[in-house]
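Yeah, one chain of the complex is gone here, protein chain that is, but the others are all in their spots.
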Amino acid sequence: MIRTPAPSRVSPLLAATRLEVRLPGFHLGPVELAVAAGEYLVLVGPSGVGKTVLLEALLGWHPLAAGSVVLDGRPLAALRPGARGIAYVPQDLGLLPHLGVAENLRWGVTCRGARPDGPLLARLTEVLDLGPLVGRRSVRTLSRGEQQRVALGRALLTRPRLLLLDEPCAALDPHRRREFQRLLRGLHRESGLTAVHITHDREEAFLLGDRIGVLLDGRLRQLATPRTLYDRPADPAVAAFLAPENLWEGRVVGEVVGGGWRVRLVDFPLELVVEGSSPTGEGCLVGIRPEEVMLLHPNRPLRPQVAANVVAATVAELLLLDGRVEVTLVAAGAPLLHVRLPVCAADDLHLAPGSPVRASLKPRSLFLLAVDGVADGAAVAAADGAVEAAR
Amino acid sequence: MIRTPAPSRVSPLLAATRLEVRLPGFHLGPVELAVAAGEYLVLVGPSGVGKTVLLEALLGWHPLAAGSVVLDGRPLAALRPGARGIAYVPQDLGLLPHLGVAENLRWGVTCRGARPDGPLLARLTEVLDLGPLVGRRSVRTLSRGEQQRVALGRALLTRPRLLLLDEPCAALDPHRRREFQRLLRGLHRESGLTAVHITHDREEAFLLGDRIGVLLDGRLRQLATPRTLYDRPADPAVAAFLAPENLWEGRVVGEVVGGGWRVRLVDFPLELVVEGSSPTGEGCLVGIRPEEVMLLHPNRPLRPQVAANVVAATVAELLLLDGRVEVTLVAAGAPLLHVRLPVCAADDLHLAPGSPVRASLKPRSLFLLAVDGVADGAAVAAADGAVEAAR
Amino acid sequence: MRRAIVPAGVVGGRPAATTAALLVAYLLLLLVGLGRLAATPAEGSLHLASLLAVSLAGAACATLLALAVGVPAALWLARTPRVGRRVITTLLDLPTLLSPVAVGTAIVLSLRAPPGSWLEGGVGLLFAFPGVVAAQFTVVVALVVRTAEAAFAGVDPRLERLAELHGASRARILWRVTLPLARPGLLAAAVLAFARALGEFGATVTVAGTLPGRTETVATGLYIALESGQLAVAARLALVLVAAAMAVLLLLRWVVGRPT
Partner (left out) sequence: MRRAIVPAGVVGGRPAATTAALLVAYLLLLLVGLGRLAATPAEGSLHLASLLAVSLAGAACATLLALAVGVPAALWLARTPRVGRRVITTLLDLPTLLSPVAVGTAIVLSLRAPPGSWLEGGVGLLFAFPGVVAAQFTVVVALVVRTAEAAFAGVDPRLERLAELHGASRARILWRVTLPLARPGLLAAAVLAFARALGEFGATVTVAGTLPGRTETVATGLYIALESGQLAVAARLALVLVAAAMAVLLLLRWVVGRPT
């Protein structure tokens, strides 16, 4: 039986289908990607994975070895570059060093012989705090953060339907970075900006993305909302990228009445109850984010909600980081658990190296992954559901 | 009355006194610094503040405009560079591109015509996992992380009394970075390595430093243990660098029976009780780290330890970051408080934009700062106590 | 952005400084030798105006022609991926490294058979002003191509692509992005080519000879003066060339900071 697609389904603004780029010594894809109008999509991955090439392939700047890019229902190649309504802020910003700030700002518009939209220019000048910069004769004397704001203003002044951003915050100092991230977030919220933003910074991805795509080894391994990514990484590679601290090999040994699975760890004499979907096959990986582990007073009675998966352990190492404490716990003679908790919580527990402690791994905080490789289907399926998820 | 210095006081391995470097368009110092044998000192500051110049001035590579550097009681200038026992790993590592991995590794030792210490070489090869690299003909084909390990190995093979490290982790991917930080920490712990390490990453500073120096605007503003830095930033500039989120202007309005001060905020109708030392003058800054703010169920009875400084507020924004939630609270119509808490805690509180919440600012979590500039004495005094603190 | 602050190096102490001083002294001595003789009264007539006219006109024509041909060729080279590039650039580099007399000889000999002979029949290069231009053009064009190519290679193609994305036409991209960004390099190419053409001797003398008022340049006139023993005239002409080279160096330093 052949079914016609449901009419309620909104077609994406930009869609890449089985996109592949092959260059000497480099291979990207196949990648499935769909960006809905009004969505802020962040692609995250380690440096050198091909994020920039993917972004520039979406612009048609690199020849595709396979697949296609469709903009608003029409093949990208059928549209003149100037008619696509896409703006791009590359990592080195692409400002013209021989022009002043005002000319650079207008450049995107004057390229097609138009004049900038007065009210929009005024608003962007205010939002991006460009007022003190507009008079400057050269963009070269601006600080990196100022240049970034000019480049963003130039792109937005063209009223793009889609904005592509390549590591817009990477060159900024940590404290300036957060400021700029908030600016981008505000722009997206207020003006309904559609954006594809690439970064190697997981925190940035979570802060900004309506959805986040994880790009590893030239493949889009998972494309999901931040919450899904946080709770349920799709495969071992994604888990190792997002939450590498606590990942154990295990075997499923049974089902729990009322939902969930009993998993026995391979390297530790420990059995855990895990919620979530059923693993395929017996071998699996079990993981938990270090922030999700709860530490309990060793001699306080257990409340019912933390009764399952309580592990007795000893504090091996205690690190005060900037704003939190990282604790390594040893159980059964082996370093087992990495725990991250607020400094005040660690103070309240009087944690110190050698002190005994109980850790509670809530069944819903644990994630369960099949170990026998990732089916290509995973990424494809994730991308398929993408546009609906973004609504 | 003239007092002789107490004999119990250990003289530092390296001490810089009123060190100043003046270069065209750049001024650093005066800086007071003392590194005790066995100490791991981290200097942290934004990029461009002169961290590298300071490190290289400690090496005698830049002419001093004022002050002096003393190594083990002798002026640095009186010692031949090769006789100082200092090793340095610059940010670009300083490997020799025309030599192979093994030759680069031995270069530090062969420079003075010696042969590498066999057992030490074997141990470093194991610890730094250099085995697979030693056969490589060129260091250029190594990955950045591998080059980093070779450079560190070269420095350690010279058995330095003092190791200087310039942003050793900055060029690494986030997930490799933590690995390398742990390696450095392990080396320090096991071999009693003395090190001065500079970085712009506050987290790295907290992870590694026995003591941390905060370098702002060419000055060393505070030099203290991580815990002191976390609880009690020395002045507004340090607070704005380490914990910029919640900083309010206030006035001291009275003393609290049993210790502490009552402070009225200037921009909010709020009075807070703050522990700690007395401020000089009435005007002050009050601050709290976003991780230290406790959120309470709005309808659960207050436990006695959180009775003081409870603020009723509304959730304005809720951001899921990678591993934690950032909440902005609004009180009395203005955005007031930034709170950072684990995802599971936010889940337990059922936080959502618009929901009412009570925030508790513990008196001991708040810090109080005088606003009328920093006396130069602050940094000097901090440095004076340095060697003792490190014991 | 602030420049990185680099410590001073270790090697290259007094022996190196002494050698540098000796070299500078030698070059100064050469200049002094010229100046001393130029101050003595001239033995014959100088004809400086006519020599300068031919020199400047020839160098200007050769430079303009070299720019007209060399800049588009450089743009093509800078924007073309490797295919066949090695062979072409080796061929283009040849005239810069080749002895100028050999270049002149190649021009003279290629005028003896079609299509060269058609050109010789129509325009007339041998012992004529067009020959001066042709000789200098050939010596200089590779220099223009190389310098301009480096300038174009320094322009990030992404800037052109971004302008295209904003709807700019190719002409606008060329005139508003590519050429302005390459301008320092292109100016340097023009200045270097002019200086080289002005001082060119081997190829010019081979193709065009030294007909006074028609093909005799300052450089060839200088050779004639020296051969005929007019030392003071020779010294004066040499000083004119030194002044021209100096002017070019200062111009270059002003245009690109350092000559290439």
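General remarks:
Note that the chains are named A, B and C in the order they appear, and that numbering of residues resets to 1 at the start of each chain.
Convention: contacts are C-beta pairs under 8 Å (C-beta built on N, C-alpha and C of every residue); 3 or more make two chains touch, one makes a residue touch a chain.
In this text, all values refer to a predicted model and were calculated from it rather than measured experimentally.
With respect to the full assembly, the chain omitted from this view is in touch with A, B, C.
If you put the hidden chain back, the residue from B:W107, B:Y230, B:W248 or B:F268 that touches it is B:W107. Contact with the chain not shown here comes from a single listed residue; of C:A62, C:A188 or C:A235, that residue is C:A235.
Summarising the interface, subunit B meets the missing chain with residues 59, 61, 80-84, 86-88, 90, 92, 94, 96-98, 107-109, 111-112, 144, 158.
Annotation for subunit C: contacts to the undisplayed chain at residues 6-13, 15-17, 19-20, 22-24, 27-34, 36-37, 69-70, 72-73, 75-81, 86, 88-95, 97-113, 115-116, 138, 141, 145, 152, 155-158, 160-161, 163-164, 170, 173-174, 177-178, 192, 195-196, 198-202, 205-206, 218-220, 222-223, 226, 231, 234-235, 237-238, 241-242, 245-246, 248-250, 253, 258-259. By the touch criterion stated above, the residues of subunit A touching the omitted chain are 23, 25-26, 48, 52-53, 56, 61-62.
Quick note on the criterion: only the chains that are shown with their structure count from here on.
When the C-beta contacts at A-C and at B-C are tallied, the pair with the greater total is A-C.
Farthest chain from subunit B (centres taken as the mean of C-alpha atoms): C. Between subunit A and subunit B the centroid-to-centroid distance comes to 28 Å (mean Cα coordinates, whole Å). Annotation for subunit C: no residues touch two or more other chains.
Multi-chain contact residues of subunit A, defined as those touching 2 or more other chains: none present.
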